[in-house]
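My questions all concern the structure below.
Shown here: the complex without one of its protein chains, the others still in place.
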Amino acid sequence: MHTSRTTPSGRASAPRRGGKSVLALLAGATLMLSACASDQPSEDQPTRLRVGLVSLSTSDSLDPAKATTVGGYAIARQLFDTLVEYGTDGKVTNRLAESLEPGDSADTWTLTLKDAKWSDGEDVTADDVVYTFKRFFDEELPPANSLPFLTADGVEKVDDTTVRFNLEYPTVVLPDALTSPTMAIVPEGFDPEKPIGSGPFVLANHDPGSRVSFDANDEYFQDGQPGVDTLEFISFPDSNAMVNALVGGQIDVASSMDPSLVPVVEAGGDGYKVFNYPTSGTLTWQMNVAQKPFDDVKVRQALRLAVDRQQIIDQVYDGYATLGNDIFSPFDEGYDDGLPQRERDIEQAKSLLAEAGYPDGVDVELTAAPIQPTADRQNEVLVQQAAEAGFRITFNKVDAATYYGDAYGTYPLSLSFWGQLSIFDQAAFTIVNDAPYNATKWQDDEYNSLYEQAVRTVDDDERIDLVHQMQRIEYERGAYVVAIFVDNISAYSAKVSGYQPYPNADGPSGYNFKDMTVKE
Amino acid sequence: MNTLRRMRHDARGLTGGALALAVVLLALVGPLVAPHDPGAFVGRPFQSPDSAHPLGLDVLGRDVLSSLLSGGLLFLAEAVAATIIGVGLGVLAGTVLATLPRKPADIALSFNDALIVLPQIIIALLVLTRLGSSPFTLIAVIAFAHVPQSARVVRVAVQRVTSEGYFEAARGFGARWGWLFWREIMPNITGVVVIELSIRLAISSVVLATLSYLGFGATADDWGSMIHQNQGGLTIQPLAVLAPVAALGCFLVGANLFRDGLSRALAKGA
């Protein structure tokens, strides 16, 4: 168990009420034991927010740059800040950055910092920012992979609050790339064992894989935040247990829950609220063009036509999803919503299959893991829907470790979760030349050159026009079936308020628990 | 056959047999009489029962009654296959254990006990993670779990036979092993084997359901996957989970009653 410094949990600015329930009293008592708050007046209970997550893992990293798990991301969002983030409108907004502006040609960007402090009281300076980025490259940390246009030497301190990024080539994707929680700014000489950050909370206790608790960071730069004195993450193996715990009063938030459990929360009485908002996250089918039958664009289009998107939304998501049109990133300003919505057309799917040389239908193996609560169900529905068009799909269910093992990329048809990325990042990760996670193997020269051009185009209208051309190619001959975008659904105890949608950010409300307050 | 005749007046045993048989018949005939295609989406997820769907709908909005009727055959077939294979191998192993010379028998018995000590559910989880869940792998892991246990039980029964004079005599005449096994051993351990089969069948069904619950079931639509998929809705549409559980329960209760009757009949005959 890692225990870091604790700070006094009482904060003058936070609104507090006397606890009424036995639970709250107990909670107060335990808090006083864990924090050094014995001198607090007893009627003035600290507020706490208990959040259920599916699931924490023993591999959750306290180093934001190494975060790869739900828990790792969730922890990073509490302890640290990124320079910019995807805000409540899904667009890039400033967080630690006061401004992040391109020069005339977008090959240099200038960052100025807000007046923020580390949890040990020191100022957040340009040196820290430079250190953070140099560390990515020197230690070859995963964020370096997402910054192909930057080198260690390209990050330059101008003065204490100003940093210049000198890019290898002009590009407008820098701000999007910096939204990931793995890009969080850490102080010079950062030690993950004692994670000092500028974020809304500081670490109080970490029991890997089951529980993480935080105290409010008194030094946090956003006034009035965080809204609670303590925050606790509690791990659940699945949504069922998490929803039970919410209804049983053991947690205040059941985060990112399975949509089929919404009626369970509703049946639990009026002490709970379900909050949902559309996101850019999608469980997308990947058609491998390196193998038959998806080497033929007609077969790919046939499968896209065989899918009944509305039926998936109704049956799998109980309405808590939005229509997809085989292209990614609906909250990106370049998303082309002028493309005609693809509708199910069995006759056309059948004739495309016949044209491709499969008049009697075709056998396909689908490999997938239960990476999201709805994944198995979405696959089952596909198997049924596609059968009507002549796809005889056998569903090979494996566990996640097997799925992402050595065979990843060799499956003829598979299901992955993507989203919370800009169109350019999505393309860089999964579509263009040498994209590291392109399980479809699809390559299109025209698409690739459009991408290279668009990434370097600073003029908004010009760039968006190029992006639309990219998306039309994906729409007409790409290898992903983007049938739906999932809603984020979280259920809250009625005493919690302040949660907002963050449609382009990972996790429940982008893991922005700093926004939330609790009234007993 | 005498045993069965003795059971004729055992009301409890007969009721049990009838109950178990009824569930088997339901599973056999079910697919033919299901009111809907069990895969068809006919309404909202977890919709409550109404006249068209007396057991309501499941997590994907499919008719629970139709799934119940269609999903029993595979489930029971898997349980029965795992039981027959497991107990069958257990009989062979038990016979070998009982008839080996003392030293090798001791070693073999320790080996068998080592298998018993292995936490079976963990082995099952590991094997299913390694090989993937299919009816075939499910049958294999459950059957494997039965072998050492059945072998122990059968060994004792066979030892009782082999220590009898007539067996020694037959062996003395130079009778072949195959002949001894089928003519001398098997007829005398039938009762033990039948009881072992019925105990193991109950365990097979419970283990199959538990593995499904833990998410290690095959993707095929059967009672196990019904329990797994619909568990979250237990508080709002309990029938989606309880219907397959009740069917399974009737089968197990029936099989248990029948087994008890059988034991009583065998005891009387002995």
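Order as written gives the chain letters A and B; numbering starts at 1 within each chain.
Simple rule for what comes next: contacts are C-beta pairs under 8 Å (C-beta built on N, C-alpha and C of every residue); 3 or more make two chains touch, one makes a residue touch a chain.
Keep in mind that, in the parts below, contacts and distances are computed from a predicted model.
One subunit of the complex is not drawn; among "Acyl carrier protein", "NADH-quinone oxidoreductase subunit D domain-containing protein", "Protein-export membrane protein SecF" or "ABC transporter permease", its UniProt record names it "ABC transporter permease". Contact with the omitted chain, checked across A:K117, A:K157 or A:R211, is made by A:R211.
Contact with the undisplayed chain is limited, among A:T110, A:N166 or A:T402, to A:T402.
Residue B:I121 is the one among B:I121, B:A170, B:V194 or B:A220 that touches the chain not shown.
Contact with the chain that does not appear here is found for just one residue of B:A93, B:A209 or B:A240, B:A209.
Contacts to the hidden chain, counted on chain A, fall at residues 1, 30, 33-34, 55, 57-59, 68-69, 140, 142, 145, 205, 207-211, 213, 234-237, 241-242, 244-245, 247-251, 267-268, 398-407, 416, 429, 436-437. Touch with the hidden chain on the side of chain B covers residues 110-111, 113-114, 117-123, 125-127, 129-130, 202, 206, 209-210, 213-214, 227, 231, 234-235, 238, 241, 245, 248-250, 252-253, 256-257.
As a convention for this text, only the chains that are shown with their structure count from here on.
In whole angstrom, the spacing between the mean C-alpha positions of chain A and chain B is 45. Interface residues of chain A facing chain B in the complex, by the touch rule stated above, are 239-240, 243, 258, 260-261, 263-264, 267, 311, 314-316, 318, 370, 376-377, 380-381, 384, 395-399, 402. Within the complex formed with chain A, the residues of chain B that make contact are 39, 41, 44-46, 59-61, 129, 132-133, 215, 219, 229, 231-233, 235-236.
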